[in-house]
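All protein chains of the complex are present and in place, except for one that has been dropped.
Then we have subunit A:
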Amino acid sequence: MEQTIPEVIRTVPLEYYIYFATALFAIGVTGVLTRRNAIIIFMCVELMLNAVNVLLTAFSAYRSDPNGQIFVFFIMAVAAAEVSVGLGIIVMIYRNFQNTDVNLLNRLKW
């Protein structure tokens, strides 16, 4: 039997999506707070954004409201713009420090 994508999404209870997205988000936050390499911190931020995408899609399917999925596209586009700027900054740091460890950045006190 042919199922639409929102129907497929709805085969899993909504709570599971919330737990899953929260777990992903928590992993991302923990990573940002504990890791010391700028690129890994950056990857953890992306993980947080993807947790949001999962959550928005699930809510959107359950509420039969397309707005949530449109939001996901905007998040993806903005995240791509952020990646390009962020990697540019990290490359600039690497050129000057030959490293991307945030512990090296102590010229200004935290």
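Quick notes on this one:
The criterion applied here is as follows: a residue touches a chain if its C-beta (ideal position, glycine included) is under 8 Å from a C-beta of that chain, and two chains touch if they have at least 3 such contacts; residues count from 1.
Methods note: contacts and distances are computed from a predicted model.
Taken from the listed names "NADH-quinone oxidoreductase subunit N", "FAD-linked oxidase", "ABC transporter ATP-binding protein" or "4'-phosphopantetheinyl transferase superfamily protein", the protein name that UniProt assigns to the chain not shown is "NADH-quinone oxidoreductase subunit N". Mapped onto subunit A, the interface with the missing chain covers residues 18, 21, 25, 28-29, 32, 38, 41-42, 45, 48-49, 51-52, 55-56, 59, 63, 65, 67-68, 70-71, 74-75, 78, 81-82, 85-86, 88-90, 92-93, 96-97, 102, 105, 107-110.
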